[in-house]
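Excluded from the complex is one protein chain; the other protein chains are retained at their positions.
Coming up: subunit A.
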Amino acid sequence: MEKIQEEYGKISEKYCNHIVQYPPEVSLCAGCTSCEAVCAMVHDGAVSPSLSRIQLERGTVSMIHTIHACMQCRDHPCYSACPKKDKAMCIDEKLGIAYVNQEECVGCRLCVKACPFEPKRIRMNLDKPRPKAIKCDMCRTRPNGPACVEYCQVRCIGKSEDPVPVDDRGRTQGLF
């Protein structure tokens, strides 16, 4: 556990503060998909996996699930690729992360292509008349911070620069 604690809670040279999934020794993802549901709700006023900036890759049989969210690269390849940078893809000076201004996005998908990760951490919102890029913005305007973290009932996700949470509640065994 000490090794795990050393891996988190640090400032990375490559990535800004981003959403991380902790190893199962800390907390196993329960698979509830609350993170996806609240993400789409707070950003788009609807519930849809296609609108969620965070993606849960479900282990249907294994029941071991993987969370994918934007790594918030410090060199912002998505921002660099945007033909309307600073209008469509913008930089939050305080957080250092790239975010999308959907009103200006032309749906060219160059940011998606530029994302170095698989699955791509930028997706297209096909719910609009014209597709718009969507990516995790760390809920930059929410006073409580990332909604996915706030509503994760097992606290299996957190912010990379925050220390690993500790089990402050404990529990007893179930009845049967």
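Assume a contact is a pair of C-beta atoms (placed from the backbone, for glycine too) under 8 Å apart; a residue touches a chain by one contact, two chains touch by 3 or more; residues count from 1.
Operating definition for what follows: contacts and distances are computed from a predicted model.
Here one chain is missing from view; checked against "histidine kinase", "TonB-dependent receptor", "Aldehyde ferredoxin oxidoreductase" or "Branched-chain amino acid ABC transporter permease", UniProt names that protein "Aldehyde ferredoxin oxidoreductase". One of A:L28, A:I91 or A:L110 touches the chain omitted from the figure, and that residue is A:L28. In the full complex, the hidden chain is touched by subunit A at residues 24-34, 37-38, 40-42, 44-51, 57-58, 60-64, 126-127, 147, 151, 153-156, 165-169, 171-176.
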